[in-house]
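Now for subunit A:
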Amino acid sequence: MGTFVELYDGIMELLVVLFSTWALAPWVRGVLGGLVIGAVFGGALVMVYLERKFLGDIQSRIGPNRVGGRFGVLQLIADAIKLFTKEDIIPAKADKWLFIGAPIVALTSGFLMVAVIPFDLLVINGKEYAVAVSRMDISILYLEAVSGLAIFAIFMAGWGSGSKYSLLAGFRNVAKMIGYEVPLGISIISVAVMAHSLDIVEIVQAQSTLWYIIAQPLGFVVFFIALLADVGRIPFDQTEAEEELVAGWATEYSGMRWGLAFFAEYLHAVVGAFIITLIFLGGWNGLPLIGNLNIPGIFWLIAKTIMVIMLFIWVRGALPRYRIDQVIDIGWKVLIPLALLNLLWSTIIGLIWA
Partner candidate 1 sequence: MGDEQAAIQVIDKTIMIELSDKFPDVVSDVDVPSPNRAIARIDPSKVHEIMQFLLDKGFDHLSCISGVDYPPDKMEVVYHVTSYSGPLVITLKASVPRDDPNIDSLCDIYWNANWYERETYELYGIKFNDCPYLKVLLLVEEMEGEWPLRKDYAGYPNPT
Partner candidate 2 sequence: MTHEATQITSPPKPSEMLLHLGPQHPLQPGPFLLDLKIEGETIREAELKIGYIHKGMEKVFEDRTYIQILPLTDRICYLASNSNNDVYCRGMEELLGIEPTDRAKYLRVLTNELCRIQSHLLGIGEYTTDVGFLTMFIYMVRERESVVSLLEAITGSRLNHNYARFGGVAQDLPPGYKEMALKSLGKLKELIKSHDDMMSSDSIYLKRTKGVGTLTAKEAGELGVAGPPLRAAGVNYDLRRLEPYLVYDELDFNVITQTDGDVFSRVKVRLLEILESIYIIEQCLDQMPSGPYKQDVTPYITRPEPGEVYSRIEDPRGEMGMYIISDGSDKPYRFRIRGPAFATAQALPPLLIGTYVADVAAIAASMDSCTSEVDR
């Protein structure tokens, strides 16, 4: 273990030295950004794979086990190859540019979110380096802002497809997200108030003694529910409810356009899992009381994120779907008051703590 940690530290130190030397060179950031995006992309792939296997377990099925060995690891590669080589159809009644643009906007929003996600904080020679593409002092607000772009993407797809199912799904999404972005934002503010910072790195550092899931459990619950709605997973997947709206806003999408839109959803879910880990579950800090056991922070972060993703999948396997009016009811009548209550609580605690 020890040698491993040393190796990791060595690599990181090397990276940081290189990074700080050429920090001003744009291409360094470009390469780093590409790497991180690749990593999160891979994370989303892992999530799709996990979903198929783990959901299979929940439903007493086996899941993919023929493609690429007995665990079906190549299943998604096969799916991707197939989707890439499908014919490209744009329905005659679709609004062409909205139709083409929607998956791009969805994916872009996901990538923009990835840019500010810190994976670790290295202290070298007394200087702090966040392992992130870009460290902003308002990164949490930035995240909230760019994640809102995905709503436009779904609405673009819904309106641009020229299909009534898609249109209804687009409307549903807008109606839902107006109600859910508010509690999402308020719980983020509560966290920021407690940490006295809008920078995710500092929020994580503030949790080195106490995770915010313990300091403000209500905030965690509100954030988790609102996040489920934000990424459109059961019980909040009204926008693509199969039995009602065929495939919702994605009804008219085919081939790789659908693949991208589908993938953007999972990218959002993965990024959402990262955010929830960072602002509530202590990020790269180890477990409370036990400490980080000499394991590099990035592994703690990824392990916790995978747990959150498993929780998403478990929820999907265990719950039915709400009706859209009930969803909006919950958003306005339950989550927003709870989020405000939590804001009050975190303000008081934050003041005392400070």
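Quick note on the criterion: contacts are C-beta pairs under 8 Å (C-beta built on N, C-alpha and C of every residue); 3 or more make two chains touch, one makes a residue touch a chain; residues count from 1.
With respect to how the candidates were assembled, all candidates are chains of the complex that A comes from, given by their letters.
Computed from a predicted model, the values in this text were never measured in an experiment.
*Asks:* Touching subunit A in this complex is which of 1 or 2?
*Replies:* Among 1 or 2, only candidate 2 touches subunit A here.
*Asks:* In their complex, what parts of subunit A are in touch with candidate 2?
*Replies:* The touching residues are 58-61, 164-165, 168, 171-172, 234-235, 237-238, 241-246, 317-326.
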